[in-house]
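Worksheet: one structure, shown below.
All protein chains of the complex are present and in place, except for one that has been dropped.
Labels run A and B following the written order; every chain starts at residue 1.
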Amino acid sequence: MLDGWPPPILDPAGPDAWAIATLAWVLLAMAALVLGVVLAAMWLALSGRPELRARLGGTKAIWIGGVAFPVVVLSLLLVYGLSLTRTQSAPLRGDEMRARVTGEMWWWRVAYLDQQRRPVLHDANELHIPVGRPVVLELESGDVIHSFWVPRLAGKLDMIPGRRNIIRIQADQPGVFGGQCAEYCGGPHALMGFVVVAHPQQRFDQLMRSRLARAAAASATPQAAQGARLFQSSGCAACHRIAGTPANGLAGPDLTFVGSRRTLGAGILPNNRGTMMGWIANSQAIKPENRMPPYTLLPGEDISALAEYLEAQR
Amino acid sequence: MNAWVLLLGGLTVWAIHFFLLYSFASLFPGQEIARILTLAATAPALAVDALLLWAAAGRAFQTDELDRWVYDVSATGAALSFIAVIWQALPALLV
Partner (left out) sequence: MNSETGFDPELLNRFPTSEERPKGEVEELNRIWAAPSGWARLTVVNNNYIGIFYTGTAFLFFLLAGALALVMRTQLALPLNGILPQETYNQFFTMHGTMMMFLFAVPMMEAIGILLLPQMLAARDLPFPRLSAYAFWAYFVGGLSFFASLFFGLAPNGGWFMYPPLTSITYSPGINADFWLLGIGFIEISAIAGAIEILVGVLKTRAPGMTLARMPIFAWAMLVFAGMIIIAFPAVILGTLLLEFERALNWPFFDAARGGDPLLWQHLFWFFGHPEVYIIFLPAAGLLSMMVSTFARTELVGYHLIVLAILATAFISFGVWAHHMFTTGMPDLSISFFSAASMAVSVPAGIQVFAWIATFATGRPRYNTPTLFLLGALITFVMGGLTGVMVALVPFDWQVHDSHFIVAHLHYVLIGGAVFPMFAAFYYWMGMTSSRALSERLGTWVFWLMFAGMHITFLPMHLTGLMGMPRRVYTYLPESDWMATNLISTIGAFTLGAGILLFLVDLARNFRFTVEDDAGNVYGGGTLEWLPTGLYSTRSIPVVRSRSPLWDDPNICEDVEKGRYLLPNAPTGHRETIITSPLRAEPQYLQIMPGPSPWPLLAALFTAGFFVLLTIQAYTPAVISGVLTIPCVLRWLWETDRPVAVRTADVGAGIRLPTYVTGPSTHGWWATIILLIVVFMIFLMTVFSWFFLYGIHPRLWSAPDNLLSLVPVLGGYGAAAGLLFLGRHLLARTKSTHWSPATQILLAAIALVAAFGIDLWSWRESALDPELSAQAALTFAFLSQQGLLVAITAIMALYLALRNARAMITRPRNTTFDVVFLFMLYTAGQGSVTAVLTRLAPAGFPA
């Protein structure tokens, strides 16, 4: 089978995406049908039998083909589309899991919220959700307009400075669902990916419990370690936060769980020791214009120590 | 009637109707009143379109080529506007 088939939009993994995929197939069929009618009419007009051509050659044909036919087709589609718009934005139940995703140039700030909508857990570029439960995301922006889009789970919604948009997503099967910023946000907009990981409810609860415990506790790695010291002395801590350590920078992604992330650089690199070292040494070569300065002057063993330290943050 | 009023009448009805609906939805976002006002604006818009169609029926009595033609365009415009105004109001019932 062709690589990439079925395409994500036609391969939904949640109820909202399902409804849109069905709509997409209906629309594709409509387009094929109408194109067929127009092509047939063109062929008849140019080289059909004389009596057929005569029938096609008058204002009546325009009224039938150009007015009545589209009005019928479009009326049906409009009713379908509008009803779907309503079901897609059904009111929230109130007991959904909530998280806040904030678009930043060019990564995603993630905060898990409790029922009072207070942030309880910080992360970046990756969102964990339970299977089969609707998740409400508050979409915000820290700088310019971004757009949140995970095609297999739902349509997209923009993140606009000064506004808070609400989107509901749901995954009906466990898995890893990729997404990407859809609104041009300058510089490396092309390299602003995102990952949603859906776990069965039990595994999800487990994960959250352990993460909450980790966030409340001191760092798992002894602060005496070489990497921990370098993290402070080389300036990493000015922008990054690691819970339970003096590192409390908020400008860049929260690194408390960076070791467990599936990707680095906002969805663009697999996460392993090599890529971590490469990113620290010169992320500008990988993702030009991103806000992290290159550390080309740092000796290799320091970078290695930093990478080791970060890989341990899970 | 003035030729320009006839030529652009139906479409003007659509335009006024549309911008009224847009204003209602913007002034009362997410409120029931926006729907009610939408439907309230739709009835007179359809009535004016029907009136234009009726006026255009008088074209049979026109001997002048241009006048006849203006009424032809007017009738088509009113018919198209009629459909478009109905479509425009559908969201108030369905969304």
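One rule holds in what follows: a contact is a pair of C-beta atoms (placed from the backbone, for glycine too) under 8 Å apart; a residue touches a chain by one contact, two chains touch by 3 or more.
Everything numeric here is computed off the predicted structure, so don't read it as measured data.
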Chain not shown: contacting residue from A:66, A:175, A:200 or A:274: A:66
Options A:190, A:238 or A:251, residue touching the unrepresented chain: A:190
Absent-chain interface as seen on chain A, which is shown: 2-4, 7-10, 17, 19-20, 23-24, 27-28, 30-31, 34-35, 38-39, 41-42, 44-46, 48, 53-54, 56-59, 61-62, 65-67, 69-71, 74, 77-78, 80-82, 84-86, 88-89, 105, 143-145, 147, 149, 151, 154-158, 160-163, 165-166, 178-191, 193, 268, 288-289
Contact footprint on chain B, counting only the chain that is left out: 3, 7-8, 11-12, 14-15, 18-19, 21-22, 25-27, 29-30, 34-35, 38, 64-67, 69-70, 72-73, 76-77, 80, 83-84, 87-88, 90-92, 94-95
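The rule is simple: only the chains that are shown with their structure count from here on.
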Length of the line joining the C-alpha centres of chain A and chain B, rounded to whole Å: 42
Complex interface listing, chain A residues touching chain B: 67, 71, 74-75, 78-79, 82-83, 85-86
Of chain B, residues touching chain A in the complex: 80, 83, 87, 90-91, 94-95
